[in-house]
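A short write-up of the structure that comes next.
Here is subunit A:
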Amino acid sequence: MSTVQLSARQVVWRRRRSSAARTWREFRRHRTGLVGLCVLVVFALVAIFAPLLANPDGLEVTKATALPFTAPSSSYWLGTDESGRSVLTLLIYGSRVSLFVGLMSTLISMVLGTLIGIASGHFGGVVGTLLFRLTEWFLVIPFLPLALVLATLLGPSLLTITFVIGVTSWPGTALLIRSQTLSIESRPYMERARVLGAGNWHQMSRHVLPNVMPMVFANTTLTVAIAILAETTLSFLGLGDPSRVSWGTMLDSAFSNGAMTLGAWWFLFPPGICVVVVVLSFTMAGQALEEIFNPRLRDR
Partner candidate 1 sequence: MGGGLLSGRDVEVTFRGRGGRPDAKGVDGVDIDIAAGEIVALVGESGCGKTTLARTLLGLERPSAGEVRYDDHPLRYSTRAMRGYRRQVQLILQDPTGALNPRQSVYESVAEGLRIHHVVDRSRKSGQQVNESDLVARALSRAGLRPPERFFLSYPHELSGGQRQRVVIAGALALEPDVLIADEPVSSLDASIRGEILALLLKLRDELGLSVLVVTHDLGLAWNIADRIAVMYLGRIVEIGSTEEVLGAPRHPYTRALLSVVPEIDQIEPVVLRGETPDPSRIPSGCRFHPRCPALLDGTAADRGIAEECVSRPLQVLPATGAHRAACWLVD
Partner candidate 2 sequence: MAGLLDIQDLSVTYRTGGEDLAAVRGVTLSIASGESVGVAGESGCGKSTLASTVLRLQPKNAVVTGQVLVGGNDVLTMRWGHLRAVRWSDASVVFQGALHSLNPVQRVGDQIAEPIRLHDAYASKAQAQSRVGELLEQVGLTAARARSYPHQLSGGQRQRVMIAMALACRPALVVADEPTTALDVMVQAQVLKVLTDLVGELGLGLMLISHDLSVLATTCDRVVVMYAGRIIEEASASTVFAHPRHPYSAALAAAFPRVGDPAARFAPAGLAGDPPDPRRLPTGCCFHPRCPIAIEACRTVDPPLESVSVGHPVACIRAGEPQPAIPVRAAV
């Protein structure tokens, strides 16, 4: 009899693998989604293997040997910045911060948003209403003023940016998850679970969460896009860590050092283009995922 139990678990895993394979097959059919995914993979590899692609010394202002604002040439593919550093090196290392902050703050946002969303959808009465009001309250907190205040209080750093983005983006997720939870709560199998004697934890973890996960997943990819844009904005405004380079700080430097009037397009455009391309890729991949998980969208 124990063999049956073992294989029951094994087969559950096999089913999970086959449903993942099926999702992948469907995803493959979305050309835009695939393009988005490929681009993201490229950027991820660049960020991970940055030390192999570019010399970390290239970040040191003191070690810069080239003249500032030189145009792209064979030795400096994207030219140099105002201190003579290679823009390409900056771009490659900048991807690390941008992607990392984007992902980290998304993680905070998703975890917080999912937990509070499920809880406020599941619990009625005082608890549910309180959580819902809390979500609404956080929803209206303005992004920039909060960032400015926190940067002043805590000092500009990556942590500040991550915190700000996480805190201001979780309500959107929470509202989405909450409405999905409410619709699941009304399904007969939830009532059956209650009749069988399931407590709140069992209902939320065994029934609500698995049914909500696909939506969480699709929403995550879209949230990352927003987070990266937000990070770029905050770094551009000078609220980021001045000792670390990111695409946003590059834009900030380019702007404040008059790259436009000097005609140094190689310093101004690449970081902006990178941000746009990454955000677009996340959006394309996220939309493809959403179509797969939401069958009603598929038929359109």
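In picking the candidates, the idea was that all candidates are chains of the complex that A comes from, given by their letters.
As a convention for this text, contacts are C-beta pairs under 8 Å (C-beta built on N, C-alpha and C of every residue); 3 or more make two chains touch, one makes a residue touch a chain; residues count from 1.
Note that this is a predicted model, so its numbers are computed, not measured.
Note on subunit A: across the options 1 or 2, its touching candidate in this complex is 1. Contact residues of subunit A toward candidate 1 in the complex are 1-2, 4-5, 8, 11-12, 187-189, 191-199, 202, 206-207, 210-211.
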